[in-house]
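Here the complex is missing one protein chain, while the rest keep their positions.
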């Protein structure tokens, strides 16, 4: 039996894609307008999926109220209305592509959730570009 | 080769989450406002996925017209505009969490579909809370 | 100059449509399955529009943070996870059709907002049925 | 007869809300986390509505291909992947609230479109906050 | 008091834009790839708005079940899975632009609805191009 429950959340943030050891020309070539030194930003839409068994007593895989609070305290409060490059410590040495942001969120949640659960992180950078990270 | 066809459907229903053998306090502690004895309700959005081979004659995995009629007669007509706790027999002794509703729908469809197909049930309780059940 | 700012919110509730002075047959004839005595429910999606001038100092028509808190305290906290017929006083003698719910919300907000603003309430009962009420 | 044709577009940008003549405390009090000096950002979704008569020869109110190109050159190319406060000249002395961004876009389009048309600008800052500006 | 109730519907159809009295070159110049002689097609999404008073007995502006049946019989059954140019009589001598399709639907509904109601037709040709026709 496989059942996964999902909870959506969102945060709005600024970022830029660049490698400090590359020239401006190389950054522009690889990252295009996403390397704008003045930053740009997105409404990130997040879907967190938790896969496990249904508890026969409660009918829950996981208490979604608890999951909502964890996502709020550990993801939204740290990422929302922030400049990811400057203000979120994980991106001091990691480029905040949508792939890497999803990976960072997955690891944050992995540390908070019992190991019997598997975790799926879906992150929309725009309605047309998104990522699924499953560890 | 793996190909899955999906059909969306929906139903609107009332429900509450509670266990009769628990006290009101325990129900409130575990289920919060979802345990309201006067019920609340949702627009449930359902996506049924059927995985199988493409029939080389028709180009279909399954006749979506037939699937639509099965979902209508066996799910929508039984669940739509109903009180799940009182009027849907499967929830006489099963708490109608979104996990359990998805599981019940999966079993209903499993009984109707040839065993060569695998089935996936995605059920949205709200645009922010949903479940995928794959048996 | 006309500028309207909008804020979305939502609540999940149970309801039924019926008139106590009508027979069950007449209620069923007029309201169909919506008259189910055991109730059914919806995820109501609400869009509140406030039309006014842009404050040249703040660039705001209205402080959306304040509006969000008003909608939360005066609409969501009173309607969410409730049985509208039984638990929301305005519907003791008013049928909770989507038209009437929108009208009730409009009057709640009218009482909270300065008269220089005009108010628009859009309320989705389902993704296919909705209402706009403008007073 | 009234007929309005709409075209959607989008741009992703960074911004912050603040008044330079106010203290940091006052900016924080009025604009909250939107005043973050390191910026944050959004996926702005834009709907441009053009109201006029249907040309009996073409069946068009306006050539949507032409409108798409105008929106691209005069709005998207100037706003997309930009820091609105720093890189878009209209916001040198105007706070880039969603109200003011909509107003600026309306005036840009007003200058490009024949006066026989009326113009409506709907701008989503997030899926939950948006504005309609009609001049 | 102004209250408008809306009902969504949809139909899938083929069409092409061209004027028979124009050359192929002129049709291509004005209508671009929409003039393809082999046709192309769309999922048309329709929102019908009916503005009137709330009936104090029923709480309805209009019986949405009745409206749904009228839209089905007079719009969907005539337009769905059809080639608009060939199979829908109104477009024998009228180019099926989204503007003209909306106008035709508005007139169909105007003939069916009591004159005390005003009617609004919103028609999406694609998620990015749409029209509102209000007579």
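By written order: A, B, C, D and E. Residues from 1 in each chain.
What we mean here is this: contacts are C-beta pairs under 8 Å (C-beta built on N, C-alpha and C of every residue); 3 or more make two chains touch, one makes a residue touch a chain.
This one's a predicted model, so the numbers in the text were calculated from it and none came from an experiment.
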**Request:** List the shown chains that the missing chain touches in the full complex.
**Result:** A, B, E
**Fill in**
Contact with the hidden chain, among A:6, A:79 or A:133, goes to A:133
**Residues of subunit A (touch criterion as defined above) contacting the omitted chain** = 17, 19, 30-32, 94-100, 102-103, 127-135
**Prompt:** So which bits of subunit E touch the chain we can't see?
**Reply:** 10, 12-15, 33-34, 36, 38-43, 80-83, 86-87, 126-127
**Message:** Across the whole complex, list the residues on subunit B that are touched by the chain not included here.
**Reply:** 1-9, 49, 54, 57-61, 63-65
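Heads up, the rule we're going with is that only the chains that are shown with their structure count from here on.
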**Message:** Out of B-C, A-D or C-D, find the interface that copies D-E, where copy means more than half of the contact pairs are identical.
**Reply:** C-D
**Message:** Between C-E and B-C, which chain pair is linked by the larger number of C-beta contacts?
**Reply:** B-C
**Request:** Between subunit B and subunit E, tell me the centre distance in angstrom, where each centre is the average of that chain's C-alpha atoms.
**Result:** 34
**Request:** Compute the distance, rounded to whole Å, between the mean C-alpha positions of subunit A and subunit B.
**Result:** 29
**Prompt:** What parts of subunit C, by residue number, touch at least two of the other chains?
**Reply:** 127
**Asked** For the protein chains shown, what form does their contact graph take: line, ring, star, complete or other?
**Response** other
